[in-house]
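Left out: one protein chain. Kept in place: all the others.
The block that comes next holds chain A.
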Amino acid sequence: MEETNMDDCEQNRESEVAPALIAVHPTHQSVAVAVGSNLRVFNLQEGCSVSLVDDSGVHMHKDSIRAIRYGAEGKLFVSAGDDKLVKIWLTDSWRCISSVSSEKRVSAVAVSNDGRFVSFADKFGVIYAVEIEAFHENQSLPNKKAVPILAHYCSIITSLEFSPDGRYIISADRDFKIRVSVFPEKPSDGAHEIQSFCLGHTEFVSCAFICSKDSQQRYLLSGGGDSTVRLWDFTCGSLLDTCHIGPETGLSQSKGVDDSLLAVTDLCATRGGSLIAVAIQSLAGVVLLSCNLSARSLRFARVVPIPGETFIPTSIAAAYSSNQLWMVMGASTLCASDSAPLARVKVVDGFCDSNQDSVEHEMLVLEDKDIRGGEQLLQTLQGSSSIEKDALATAAEAVKTAMCNLLIKKQYPSENREFRKRGRNDKKVNKKK
């Protein structure tokens, strides 16, 4: 009996492990890494680490950060997570201009393309929006209250996106669903009108990504626990193509790995959307897909392995102006012990739209010394320039377990189920058969 209870506790603690996250400024001015409660920013233009200034009158993040995001123009940056705070930063001075409090833990954030709205989702499926009024450089916004605009019924929201034209807000959840809602003129009106549902995933949806920043675009990519990446027309919710990643990586056959362990954890695309990078659990590298939007097709291209250490990215981001793919792997804590958060950053060169159909162009995993910013950048973002290989493997395992516990529905064998009902007082003892 006690054993089961202990199991539960352990699972809870393990699901507290948060993966490291990475975001790159749209014009490559800075790069941000979040690991645990630490937010680390490096200024790529000046080659120095950034010190964050918090004027919002509220403390810095005190618990794991679960979502970070730059606005489309790069003026704003948003961070949020388990401490129920959504912090809005100005990226030129790295001042926090507003700390919005949420009732529940925050699992996803998004910034509208015009920078007018910040939206975030909590772990119980409610999505909120805050309007960002014009602000002056030296002035802080009053810490505003966010208004709830829509909700997925008690499901963890895993990803949140605005459509490029700002008309829709797209939310993905643990119950296999992607909802496309018409974004209201005023957040207080609520997003009542549902444009479509994108239904097709057979497990949790972990990430969603608008294919390109072109405002005419209506294509959406999503990845999930079913080991697929799917291409949608989000205005009508139709599934255009599906790419099964698991079998393509060779991981499932060679090591007898269960397909369900090959969940897609993150994805991002080049500016034009013709090349997609996909991060997968257990894969030391990234999977590349080629996406042809006019033919509405998605094809497996190849795997870019990362040589050397076990590097399984937990978050990836495209840097359009430098044609790079930035990746981070790490965890807030390792296996529920009190060890320091761990993060490792890698950069791949040559992540860009190709002119021809050839996807065979060079993609090169950069050596640490060749990354712009070099040792100083790694020192800032990783917290240390050298990281033990063993620690990386442990981190990968911890992140994977945490994600499974959080997002995969628990299955109890029937005898176990009976055992769980033991506390119920409405059960009849003498059941006649």
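As a working rule, contacts are C-beta pairs under 8 Å (C-beta built on N, C-alpha and C of every residue); 3 or more make two chains touch, one makes a residue touch a chain; residues count from 1.
In this section, contacts and distances are computed from a predicted model.
Looking at the choices "Essential protein Yae1 N-terminal domain-containing protein", "DNA sliding clamp PCNA", "Protein-serine/threonine kinase" or "tRNA (guanine-N(7)-)-methyltransferase", the name in the UniProt record of the chain not drawn here is "tRNA (guanine-N(7)-)-methyltransferase". Check A:Glu46, A:Glu73, A:Glu193 or A:Glu375 against the missing chain and you find that the one touching it is A:Glu193.
When the full complex is taken into account, the listed residue touching the unshown chain is A:Asp175, out of A:Glu16, A:Glu131 or A:Asp175. Listed here are the chain A residues that touch the chain not shown: 126, 148, 150-151, 153-155, 175-177, 179, 181, 189-194, 196-197, 199-202, 409-411, 426.
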